[in-house]
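Let's turn to chain A:
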Amino acid sequence: MKKYNGLKVFPFIVSLLAASTSIQAAEESGEPIRIGAVLAVTGPASFLGDPALKTLQMAVERWNEEGGIEGRPVELTHYDSGGSASDARTYANRLLSRDQVDVIIGGSTTGTSMAILPQVERFQVPFIALGSGVGIIEPVRKWTFKVPHTDRMVAERVLRHMQANGAERIALMSATSGFGQSGRDEMRLKAEELGMDIVIEETFADDDSDVTAQLTRIRSQDDVDALMIFGAGRGPAIVARNADQIGLNLPIYQSHGAASEEFIRLAGDAAEEVYVASAAILVADQLADDDPQKDVLTEFERLYRERWDESASAFGGNAWDATMLLEEAVQEAGTQSDSLRDAIERISGLVATNGTFNMSPEDHNGISFDSLKILQVREQSFQLVE
Partner candidate 1 sequence: MGEFLQYLVTGITIGSTFALVALGFCLVYNASGIINFAQGDFVMVGGMSAVFIMASGVPMGLALFLAVVVGGLAGVLLYKGGIQPATNAEPIQLIIITVGAALFLRGVAQVVWGTGYFSLPTFTGDEPIRFLGVVMVPQSFWVIGVTVAIVAALGLFFTRTRLGKAVLATSYNRDAATLMGIDTSMVLLLSFGLAGALGAVAGVIVAPITFAHYEMGIMFGLKGFVAAVLGGLGSFVGAVAGALILGITEAMMAGYISSDYKDAVAFVLILLILFFMPSGLFGRRGVERV
Partner candidate 2 sequence: MSASAVVIGTETSRDSERANEVVAADPVLEIAGISTFYGPVQALDNISLRVPEGHLVALVGANGAGKSTLLRTISGLESPRSGSIRYCGEDITQRPPVRRVQAGIAQVPEGRQVFGPLSVEDNLMLGAYTRSRREPLGADLESVYTMFPILKEKRKLPAGTLSGGQQQMLVIGRALMAKPRLLLLDEPSMGLAPLLVEEIFATINQLREDGITVFLVEQNASLALGAADYGYVLETGHVVMEGHGQALLNDENVQSAYLGI
């Protein structure tokens, strides 16, 4: 805990004793567990931050109804980053220095996660990131963990599916956002590893209202086998609709940024036959009954719907997994920051909505690429393909 940092001027053993006794005291007196959150609840990434905040609120309510974690009440302090990296940095600092939180969950986007990361490393408080960029956990940083599948896994998953279906020459259309840029880099990297060709690359801005020009370029390029769209929010739906309108005759793949019912709702008929890489949550009911994830997913979906009267998304699922990781680690080790961190790193076999988490000192993401699913939109709903 940060408030004991001052004791480091004493010999190591003294400080350790002092810290552990006061922690003991705190826990006995029911000192609350303080969770700090910095989420993009407004702004262009609000589709990520909004369900995440709702999920965290729901989790905290449930813990407190059940008497807290290990008898200690849970407190949530939340700041809205609006998707801005500099705001995220400011708020992370406030959580760490003023609000004295035990853990930070947040950074809805890759950019905001990357902005929070140096702060937690400096203050030595565990951070469970909800951004997807692989850069958040590579290289591994001591205090930073991350829930969602990386965009590298998404790239690999999509490219392998393309390859298996005979597509080798790829058109890539990525958003100019941090999400899109990181996705584009991972696509390049993985395409090279798999011996595939990205023959044309185009970009679009998150608030573009028409991308016909870019798609016309792709259409006029011969011998393209498939189109990958790497973007999040409304952009992927606009691209899908424009592609449909100009009669672009290619299999279309979308990243996990399009893995929500909203994509189908916005793109309408243009969503038909589009492939989407996604966590299993969108097709929970289609999982085999003996799939270990099925129970977790069904439970989360039910709770979320009961609490918020809307269907759960993968983005809410990420936050849910963060609370599962936290709960398990706190139960095992309490909230003293070093032990909490170590406990998160030791988590193994934890079945959550994204897959089964097996954290290790080398892997602060802990889920494998095959827990990511390929879905296809058929008759306006997601179908599990692979």
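The set was built so that all candidates are chains of the complex that A comes from, given by their letters.
Quick notes on this one:
Just so it is clear, contacts are C-beta pairs under 8 Å (C-beta built on N, C-alpha and C of every residue); 3 or more make two chains touch, one makes a residue touch a chain; residues count from 1.
Not measured: the values here are computed from a predicted model.
Looking at chain A and the listed options 1 or 2, the chain it touches in this complex is number 1.
Of all the residues in chain A, the ones that touch candidate 1 in their complex are 41-44, 46-47, 50, 176, 202-205, 207-214, 216-217, 220, 233-234, 237-238, 245-247, 262, 265-266, 268-269.
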